[in-house]
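Apart from one protein chain that is not included, each protein chain of the complex appears where it belongs.
By letter and in written order, the chains are A, B and C; residue numbering begins at 1 in each of them.
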Amino acid sequence: MIEKLAQLHPEIALFAATCIVMVLGLAKSSFWRGMSVWVTGLGLVAALVLSFFSPQTDGMLPNSLPYLKAMIAAIGLMILPLMGGTVDRWYERTVGRGASFDPLRVTRGEFYAFYLLSLMGVMLCVTADDLIWLFLALELTSLPTYIMVAMSTPRLRSQEAGVKYFFLGALSAATFLYGFAMLYGATGTTQLQDIAIHFRTEGMGLIGTLGLVMALIGVSFKIAAAPMHFYTPDVYQGAASPVSAFLAFAPKAAGFVVMIQLLSTVGWGWGEHGIALPEALRITLWVIAAITMTFGNVLALLQSNAKRMLAYSSIAHSGYMLVGLLVGPGQGPIAGNGLGAAMFYLLCYGVMNLGAFAVLACLEKRDEHGELVEIETVEDLRGLHAARPGLAWAMTLCALSLLGMPPLLGFWGKLGLFTSGISAGEIGLVVIMGLNSAVAAFYYLRLVRAVMLDTRDEDMDRPALTDMFGRRVAAGLSAVGVLVVVIWAGQLQAASDHATEVNPRIRQFNERVVEAEETPVIESIARND
Amino acid sequence: MTLLVLILIPLAGALVVGLSPERQAKWIALAWTSLALGAAIFAAFMFDWANPGVIQFSPKNHASGDLTPLLPLVPSLGISISLGADSVSMFLILLTTLLGPLCVLGSFTAITERVKTFYVWLLILQAAMTGVFAARDLILFYVCFEFTLAPMFVLISLYGSTNRRYAAIKFFLYTFTGSMIALAGLVYVAWVYSTIHNGAWSFDIADMQHAALTMSRTEQTWVLFALLAGFAVKVPLFPVHTWLPLAHTEAPTAGSVLLAGVLLKLGTYGIFRFVLPFVPLAVAEYASLIAIISIIGILYAGFICWVQTDVKKLVAYSSVSHLGFCVLGLVALNMVGGAGSVMYMINHGLSTGALFFCIGMMYERYHTRSMNEVGGLARRMPVWSFFMVFFTMASVGLPGLNGFVGEFMALLGTFQSGARTIGAGGTHGPLGPWFAAVAATGMIVAAMYLLYMVGRVVFGPLKEPDHHHAHETLPADLNAREITVLAPLAVLCVVLGVYPSPMLRALEAPVATTIAAAREASSRMAPVPMDSGHAEVALIHDGEASR
Amino acid sequence: MISVMQTIPATLASHAPAAAGAAHAPTAPGDSSAIWLILIPLLPLVSSILCGIYRAWGVTSKLPGYTTVLALAVSFIVTLTGYLSFGGAGVQIVHGFQWLNISWGEAHGQSLTANFSLYIDSLTWLWMLFVTGLATLIALYSTEYMSEDQKNGGYARYFSFFSLFVFAMSCLVMGDNLLLLYLGWEGVGLCSYLLIGYYYTKPAAVAAAKKAFIVNRIGDLGLALGMMLAFVEFGSLEFSEIFARVAEIQATVAAGGHVSWQIEAIPLLLMVGAFGKSAQLPLYVWLPDAMEGPTPVSALIHAATMVTAGVYLIARFLPLFALNPTSLAIVAWVGGLTALLAATIGMSQFDIKRVMAYSTVSQLGYMFLGLGVLTATGAAYHVFTHAFFKATLFLSCGAVMHGFAGQLDLRKLSGLRKLKGWGIVTLAMLVGCLCLAGFPFTSGFFSKDMILAEAFVTQGPGYQALGILALITAGMTAYYSFRVFFRVFCGPVEFHPSDDHHGDSEEEHEAHEDAEGHHGFHPHAPGWAINLVLMVLIVGSLAAAIPYFVDKENHGWVGGLVHDSTAGHLVLPTVAHGAEDAAHGAEAVAHGEGFWSDPHKWMYYVSGTIGFIGIGLAWLIHMTRRTEAATAPIADGLKNAMRPVSTWCERKWYVDEFYDIIFRYPLKILSHLFYLLDQLLVDGLVNFAGAVPRMLGRSLRPSQNGLLQSYAVGMGGGVAVILFIVWILL
Partner (left out) sequence: MIDTALFAQAAFPELMGGITLYHYLFVSAAMFGLGVIGFLARRNLIIMFLCTELMFQGAGIALIAFSRYWMNATGQVFVIFVLTIAAAEAALALGLVVYLFRRRHTLDAQAWAELSG
């Protein structure tokens, strides 16, 4: 039991930080309330450090803990400076001007608590090796985000986004719960290992397959894949930019990890090369990936609103990562590993997407009611290079990296997907991905041109820079990351390949089954308790 | 190591220019590009011309003697920064580094606002282009090949003329889509390599060349069309050329010169370096198709030039027509054709680049490119007219100047390829005399449209736009700076026209190695019967080699 | 790049140039190659560059003129000494430097070598003598003729192009391989473009220059393809190798072998190049328009040297042509028909330079006829004599034009003979016309006679009819040459200066003219340079008859030269035609005795009488009862009588319009069509491909209508569809 606990050290660190932050949030002196951000940061750093020491699990992805948890903590740390000043900035100002402090009105503590809880949920998904654990972890990831979206800005549109996100989230939760139920029904256990073995020995059966597919589709709500993508643009537009940035990474990471674990119960030992998913599942995922990519890119073309455009682009990027999932661990020791490529792309996407949202978060303008509001449309971004060259260069680098322009990080992520896609023989999907990134080039270039190349005639009101210094740090971090992380691209790719090795025991099991040699059922039941 | 220095100098220059004040930007840019040129010439001295076919300047590990990469980038995929150059790359690098300083010098008065950004991106573009020609690793080649898009996009968008935004977007998207498909083809070949070497990936050009030969004919056909999709757009070959006239008319002078001088050569260099060695069977089989496309391109673009009123669009279409010859020479699959097309790449870079300089100088004075508004400038600008007529004659392919050498050898290569049955001079190959005969009519069309342009712009009664007033800084005719831009190009045109044999000598070895596989494949096919008239290829046996 | 050039030769010196002067050239190889012969092409090049530099410095004195004359004179002297010291049967191969060589194997056909080196045999001496000689004279003539343009820098530009032309012509004639010949070929094309377009402010001149270059380019295409086929066939471009191969083929042919059709195709292609350059039937349209250039240019390029390049090419490769008798027949017939056509047009022109231009085309027709009927000697000799007397005619027309402010219309000039100072010009015109008409014992008479005689001797398809046609043309030539002489130089004195003066220096000239008013205008007689040159040319034209009598046994001095050169040895494939198989060229055995049976004998008298008839007719029509310059009653009467024919002749048989309708306009429409196609279809397709994602986006957009329930419907529907598909696929 103790060694099981060792796997949860990072989560424990986060949980401790959550408790402290909750309390600090209500402190009387504004200094201590301000400290809640730093405690969150401290918690994340602790989690980052502890995650490197996390041992090997016997779940579906045995040695995925260090890489994935470190990635989640690191990207969480990069998003944190962006989060500063999202909630009750006005209330703090009024308190600063002497109004009496009313603990009920202060929400900053809860906000950071929710942030930490959600990240903890994602980490729990990584360590999960049981359906119940998965269900709880997924719910823990998404429930805090519903609230964060609703409370992110005092404007009406955040509430609308919150409503949509909550209700559709609940619908998807019910779907994948039902899927889990059917999986449990088909195999009699909720341990992923045993489900895998059961699928190996008795095959999947109707309920098993339908259950797995329903679970996959339910979870694909988190990564905004094809049928479940409807909420994304409205929620990203409604929520404040920092929260949208968070939404673009955390649930997506949780979604992908859970889908990998679910898919690895079935294993990639099928198909004529023995490296593909079962035919029905492969075709479904193929169709979902293709539709997701195309929907995301095609709809983003028409957008004049930058946040909606980045929302659609996040759908498209999920489509690209699905290609990696479809390919699976591949049979080559390293390069053919689709899962590794997908996880490495997730890291790249986390870094570069953050920058785009950060630049939007940095700028404010007065809307028709006269109050300061974050900028949204591409029109507001025009001529940024004249006023704020630093931010303009950050947006350009992130947009070009999202596009896949070679020397930047995005290209190396996409290259990993290309090589693994082709090595698995999915040339059709790879060509679709190529064409899609060409279509994507159009709207990313519109961003680059608006920011770098257009000039702004003076009479239009120029968006002012917010006083939140943290947001500019986040933008800077992301821009530098896009340029500098390329140097360690090799090591990171290798680490993510190593992390996504499907449990050798299952793998040998797969091979053994391929030779159709029977394993004694009793031995598996005995291990059950 | 020297090649890495060649790439880093322009990048360092870009950094320094970026930090320097706006006024000195152009002089610093000139200094750095000249430094790059000096380094390139020094590298040319160091290059061992005795055996030009060998890849030089790349570090060898002492034990096995084969090439070790400079700096491993993504070890799991075998991607590394490995540089090396044979004589073909050497010449193209020299062309790039020569055009660099000239472009900077040429745009002193042309670029007045946002000068710093212009020179920063110009230097980055030069670094990327040098990188392309020096890369021995496929992904490094692809990275630089793609990265030339960004500076060009900025140069056209910021410094172009009327509808530059549309031109920039179209240029970027067109090439980007093509190269995405080419990437799929290249990765496929790398994957074939990994299946042979049980999972060890490598993107080194030499390794992939060995692996590519084991591909079956159908695989090679798919890879051929994938690679062609990417490189044909860059050349540009006939159906995919519509971005070039738009990009040229909207690009600033320096942009146009580099676009015509070097960027178009990326496509032909790509075909030379990757398509011929990687997919010899498919090239041998589809060579006649590619030849037909390039011949259509020659005549089609030639006739279009004849009815143009915009000078820059005319010269742009002429590049489409001229590069048709270059590709024709490549697919002739013999030494004369191959060497001719490489010569053509360099000569076209010099003569068309110079033509764009001349048009740029005229544009600076009269702010119009339409031949209806301006004409008979010989009276007003005699020195400019001399250079204009000189470079027109070079690009028309007048013997004694450089255009002729490339054009004649490409045509002779096409003529003799597949004419082995006629006589001793013939070689095995997919094309034949009929191809050369039709392509040669392109020489007449070239004379028609180029003399039409010279007749309208240089000769004839003087006609100046009505609102024309003498330019404040520029004298009526060329000043010293402008002459120093054009003079070296003119001298080179003459030198390469009169004494190209050392260059041809240097090209023999690399061209031989590149076309060896494809030529051997085409000779295995039935020799093209001369009197059958059409180049119908009968396959003796299928090149199916099981993996 | 430049430094690379220096480093490369240092390490590459090992590649010795291909063995020049291969042992098995048809005639014994000359002794050590005299390197100083390189001076002949080099000097004009140097003077061209010098004049270019003068132009850059804005020199306005006559310095460029004199530099050119000096350079060409020295070059002529070098040619003369070269001829005198080497002139013999031998072939000189003088090696310059490696121009173009690349090799891909050791076997015979596996290397392309083309060097800047000279191949000098007797044919070359013949050509170079009159090229450099005439060039020097005409250069001297132009120093005065072009004097008005000294101020605006045109002078230096003119002489730079002039000497560049001579360089290109010498490369053409003395080239050691086909590629150098091609360089000269296109070089003279370029120089004729630049010189015709000398008065570039006149749109007509620019159009004429463009027309000349493009029509020449069409011819060059034929030459290029012929050259490539020759390389593929013979494995090399060098003359020594080619003639060696031809010798072998001649051996097989003599033994009754059959010549492959590729070898037969080579002469046909080379012929196209010759027709383009020497303005023969299909491609002659550019020569008459080339008169837009200054007159000395017309004299040198369009009468004496450039147009003979075609003749030189066929003469040089006569053994190759002989292998394919049909090609010779075509050459003969094209020559004959061109001569006839040009003569008919020449008779009806009023501009004396146009008349001379058409007479050049006609005389070239004769030369090709001569080559066609296998008398290379006759053709070469006619080239030699024609060069002199045509130059005389052109330069005297130039003197008239120079004197009368650009007036060239024979209806506006009359009785120049009686004006003071015009004696030499009249004499020159008279001698020129006599030689042109083939007046007995003039040089023209002997050279044309040899060609006419051969037409009746050689057996060939319809050669007799061709001979008769040639005789009729000879009559017409006599008529139109003396028509010009009588109308312009004889009869009542009357002259009207033309308004448009040649060249762009109109401003000063208007001032000069209006001050004087119409009758006050007095022509300024030619200066010393023009008169001197005309006198030399008169002597030259008359002296050109002398070579006919020297070295009698192989038809005169020219015959000797031709016999020693490669053109001398002809082997006719016996299969082609006629029983008579003896190699005809050299011996011309008179197969029957009797006066009428030997064409050579009766041709003297027949062509002489035809010449007289022509001159008499010209006198009758143009001199009797003519009171003023404008009208000649009988001529005008005759013209109205044959109304349709004369107008057709005057309108140059509408050939230009015919070409426009057949080629230019359809191509123009085609290119507009292509441009439209390019913008609509090709670009349209690309834009459509660009718009597809946008359209797809617009159709999918309603799915995001903001309603919570519609999203739920989408999601639920999606799940149901996927489950259904999976259920089916299971």
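Keep this in mind: a residue touches a chain if its C-beta (ideal position, glycine included) is under 8 Å from a C-beta of that chain, and two chains touch if they have at least 3 such contacts.
Just so it is clear, the model here is predicted, and its values are computed rather than measured.
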| item | value |
| --- | --- |
| Neighbouring shown chains of the undisplayed chain, as defined at the top | A, C |
| Which residue of A:T40, A:T190 or A:N337 touches the chain not shown here | A:T190 |
| Residue touching the undisplayed chain, where the options are A:F15, A:F101 or A:F167 | A:F167 |
| Residue touching the undisplayed chain, where the options are C:I35, C:V493 or C:L707 | C:L707 |
| Contact footprint on chain C, counting only the chain that is left out | 701, 704-709, 712-713, 716 |
| Residues of chain A in contact with the chain not shown | 131-132, 135-136, 139, 143, 146-147, 150, 156-157, 159-164, 166-167, 170-171, 173-175, 177-178, 180-182, 184-185, 188-190, 233-234, 237-238, 303, 305, 308 |
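One rule holds for everything that comes next: only the chains that are shown with their structure count from here on.
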| item | value |
| --- | --- |
| Which of A-B and B-C has more C-beta pairs touching across its chains | B-C |
| Whole-Å separation of chain centres (CA-atom averages), chain A against chain C | 79 |
| Centre-of-Cα separation between chain B and chain A, whole angstrom | 43 |
| Numbers and ranges of chain A residues touching at least 2 other chains | 442 |
| Partner chain B, residues of chain A touching it in the complex | 331-336, 400, 405-407, 411-412, 415-416, 418-419, 422-423, 427, 430-431, 434-435, 437-438, 441-442, 445, 449, 452-453, 489-490, 493-494, 497 |
| Of all residues in chain C, those that touch chain A in their complex | 693-694, 696-698, 700-701, 703-704, 706, 708, 710-712, 714-719, 721-723, 725-727, 729-730 |
| Chain C-facing residues of chain A, complex | 163-164, 167-168, 171-172, 175, 206, 209-210, 213-214, 217, 221, 226-228, 230-231, 233-234, 279-281, 283-284, 288, 294-295, 297-302, 439, 442 |
